[in-house]
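A single protein chain has been omitted from the complex, and every remaining protein chain is retained in its original position.
Chain lettering (A and B) follows the sequence in which the chains are written, and residue indices restart at 1 in each chain.
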Amino acid sequence: MSASLHARSMSTSGEEAAAGSVLSLDRLGVTFDTPAGPVTAAQDVTLAVARGECLAVVGESGAGKSQVFLAVIGLLAANGHAHGSARFGGRQLLGLPPAELDRVRGAGIGMVFQDPSLSLTPHLTVGAQIAEVVRRHSHASAAEARRRALALLERVHVTDPARRLAQFPHELSGGMRQRVMIAIALASDPQLLIADEPTTSLDVTIQAQILALLAELMRERAMALVLITHDIAAVAGVADRVAVMRQGRVVETGTAAAVLKSPREPYTRGLLETVALLEARGTAAAAPGVSAPRGAPALALTDLSVSYGVGRGWLGPRAHLAAVSAVNLELRAGESLGIVGESGSGKTTLARAALALLRPSRGRVVWMGQDLGALGRRELRRLRRDLQIIFQDPPGSLDPRMTVAQLIGEPLRVHAGTLAPSARTNAVAAALERVGLAAELACHYPHQLSGGQCQRVAIARAVILEPRLLVCDEPLSALDLPTQLQIVTLLAELRRATGMSLLFVSHNLALVRRLCERVLVLYLGRMMELAPTERLFEAARHPYSRELLGAIPSPDPDIQPARLARVRAGEPPSALEPPSGCVYRTRCPHAVMVCAGQPPRWEDPGDGTGVACHRWREL
Amino acid sequence: MSDSAGALTAGLWSDASRRLRADGRAATALGVVGALALLAVLAPWVSPWSYDSLDWQHLAQPPGFARAHWLGTDRLGRDLLVRTLLGLRLSLSISVLAGALSLTIGVLWGAVAGLAGGRLDAWMMRFVDVLYSLPYLFVVIVVTTLFRRGSLAVLLVALGAVGWLTTARMVRAETLALKRRQFIEAARALGVTPAGILLRHVVPNVLGQVAVYATLIVPQMVLFESFLSFLGLGVQEPRASLGNLIYGGAQEMESAPWMLLVPAGVLVVLLVCLNVLGDSLRDAFDPRER
Partner (left out) sequence: MLKLALRRIAGMIPTLLVIVTASFAIIRLAPGGPFDQEQMLSATVRANLERAYGLDQPLAVQYGRYLRGLLHGDFGPSLRQRDFTVGELIRQGLPLSATLGIAATALAALLGVAAGAAAALWRSARTDLALAALTALGIALPSFVTGPLLAWVFGIRLHWLPVAGFGSPRYLVLPVLTLALPVAAYLARLTRTSLLEVLRQPFVRSARARGLGGLRVLWHHALLPALLPVVSYLGPALAFVITGSLVVEAVFGLPGTGRYLVQGAIERDYPLVMGMVVVYGALTLALNFIADLTYGWLDPGSRHE
């Protein structure tokens, strides 16, 4: 599966390869006119990129990184102005008339945007969008353009490229859409490729694949590459030079080795430390005192399966999608368990089913000895005070019309209705303090809070009644790195203080390390491996676990490039038509005949761990 | 990305009212509507003439402030000012009542359908679709054909009965969108009862849109009623409504243009101001206008 297809290289551009830089910015600044006065998005930005070199521009969101490069190609919003100098191949770009800029865009500079689901025209086929760029910048005929489009799709490792040409963007997965965007940007043979947060909305494994692809393309075509991202760890595998931006200014630049291994600026050091802390070994695993003594499991999932009907046929749904299949899991009181998988792995569905927010199609959920599926609605509602959840979209999980105090106090109203108003106010104040929020935020509305503050409110709401189980459904993916660290620390602390059990769902294996004692790895709704966290990180048994581990970026420029080069191609198959036998076999480098024949059994050596793989003993 | 939390969905009442107050057009429109409404209420006491008193000495007289009839008279000698104001009063009251009726039915229908989902939702909306496929005026015409023409109660019911369709659709769409929002799921996870979810979480979040609709439905009703009266199916002579006044005026266009221009002017001003108000309200609630 890791065949790297080297399509014949595109039209060799016989243009000069200037020994100097392809793009050089000199004291570039960007300001916006707003009703509240002019706002400076960036100032004094001085950067340069040469051919065959990758410059990574790193910073938190709002640091102005994208605006700088949008200004370079003249795509700022109508109320934005750029000043300073931006030279491309020696030519000043700022202030060029639109016709000239159009020629530079595409032909000289290609740009790949964040969130490909929004950046591809929805009503044009993939092939049409690529071919149109080809024909615009060369004199190719329609047939020739189509051929080149096909070749480009092959070059970016899109599976089944001939079929994709006629498909629309919404029919493709996120990773494939991003590849299409890259193909479009390459279609005109640019000398510089600017990639603006190209991996943010993608799974960790796909992120690694896209980064590897970009690195490959850069070397093959001797292009210059500018990589804009907030994830400082991800750049280590690709970047030759790194620039760190903060609040519109460049605070540090240098070679990747210099910036990532021995940063000069405290801000850069802070960013790197955050990454290190997030991925550090958690204290949870090391301190056994926290978990209650072994006894009956608090939560037990037996043969749990959830499937959905899909499509509207005449007599019912046309197909069934098994989101979760045959999951057996036991969670002891006070234990923390991580559930890890890519999108489509069913982890969100599993989390919901564990709380009886979904009805399983098979199997049982038993909490403290009670079968949740058999309970009446009222008893189930009453039990909910012990079963709580926080969600992926912090502002979205809060009713925009309620104040913070009302939001946090709602569980009290539902489950402790007899509480006097004064007692309620005190409880809310105490909860606010516990999650580290200032008391005066109590009368604020969600839209006045930051993402991190919203998540804290959600946590306060979830723990105010001291639940026995807290499920966290990807609570960090919408947050910045420093905020992620804060929330993780908060959760760990709360767990230590109250002894509640934790079920932490994430697509990023690195994040669970700090919080969870055991980890369950899911793929297409099926259990792949269940192991104590440290053992998983040190000696994972299942090939998929190893793939996930390999995809975690490490901010070390000495190791990461090699790891990136080893990244395997492949995406999760469609859940509607899972592969026969072991569902992972289409991506597994160790697949053999038996893997296609029968699904592997779950093998539990007796210590509460397990793995489902035919060949795990030999690998 | 943890963007500044300003980017959220529904605006808040305080936020919206702040923007509304700052909007000059809306303030003017509100003022005009208020003035008209006041005039409508005071109509019977504004002038010594009543709507059907005939002044034989001043037949078809053009407007003039020095004269006995400020806005002139019609062919039968009836004072145009009084008739116009009374017509305004009648049109407004019917429209507001019919609007309120439509709104109530529409909101309840849409919210229940949206929350219930499944079969009930499908049947409820199928019913709406059937009615929707007929141009509304036809249904009203059929109803007024069947029952006593000129009865205000019938007119009211007919108007109210067709206006709720769009409201129901809109409320249902809003409810469906809300159902998918995570805070509804969060409320379920907290153990809130379905009724609690409806009352505490769904309704407050839909009210904003409903308020906008409320202001836009009144001019719609005024228009319907005027249409019908113009065609002879609504308010009957000798009672005056803006619609039948305009009809009468259109007949006399060549010789006595004021008979058309006065009621038409009042109607146009009323409609424009109500629409401007409704638009401003919609903009005030639109989060993207930030």
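Points to keep in mind about this one:
We take it that a contact is a pair of C-beta atoms (placed from the backbone, for glycine too) under 8 Å apart; a residue touches a chain by one contact, two chains touch by 3 or more.
Source: prediction; values computed, not measured.
Hidden chain, full complex: it touches shown chains A, B.
Among B:Ala35, B:Leu120, B:Ala177 or B:Met253, only B:Met253 touches the chain that is left out of the view. Within the full complex, the residue among B:Ala60, B:Leu108 or B:Ile141 touching the omitted chain is B:Ile141. The residue from A:Arg27, A:His83, A:Arg103 or A:Arg601 that touches the chain not shown here is A:Arg103.
In the complete complex, the hidden chain is touched by one of A:Ala41, A:Val133, A:Leu383 or A:Leu412, namely A:Val133.
In the complete complex, the hidden chain is touched by one of A:Phe113, A:Phe391 or A:Tyr584, namely A:Phe113. Seen from subunit A, the chain kept out of the figure touches residues 73, 75, 98-99, 102-107, 110-111, 113, 115, 118-124, 132-133, 136-137, 168, 170, 181, 184-185, 187-188, 312. Along subunit B, the points of touch with the absent chain fall at residues 126, 129-130, 133-138, 141-142, 144-146, 149, 219, 223, 226-227, 230-233, 243, 246-247, 249-250, 253-254, 257, 260, 264, 267-268, 271-272, 274-276, 279.
The rule is short, and it goes like this: only the chains that are shown with their structure count from here on.
Remark: subunit A and subunit B have CA centroids separated by 49 Å (rounded to whole angstrom). By the touch criterion given at the top, residues 1-10, 12, 181-183, 185-193, 196, 201, 204-205 of subunit B touch subunit A in their complex. Per the touch definition, subunit A reaches subunit B in the complex via residues 61-62, 200, 230, 355, 357, 381-382, 384-385, 387-389, 391-393, 395-401, 410-411, 414-415, 445-454, 458, 461, 478-480, 483.
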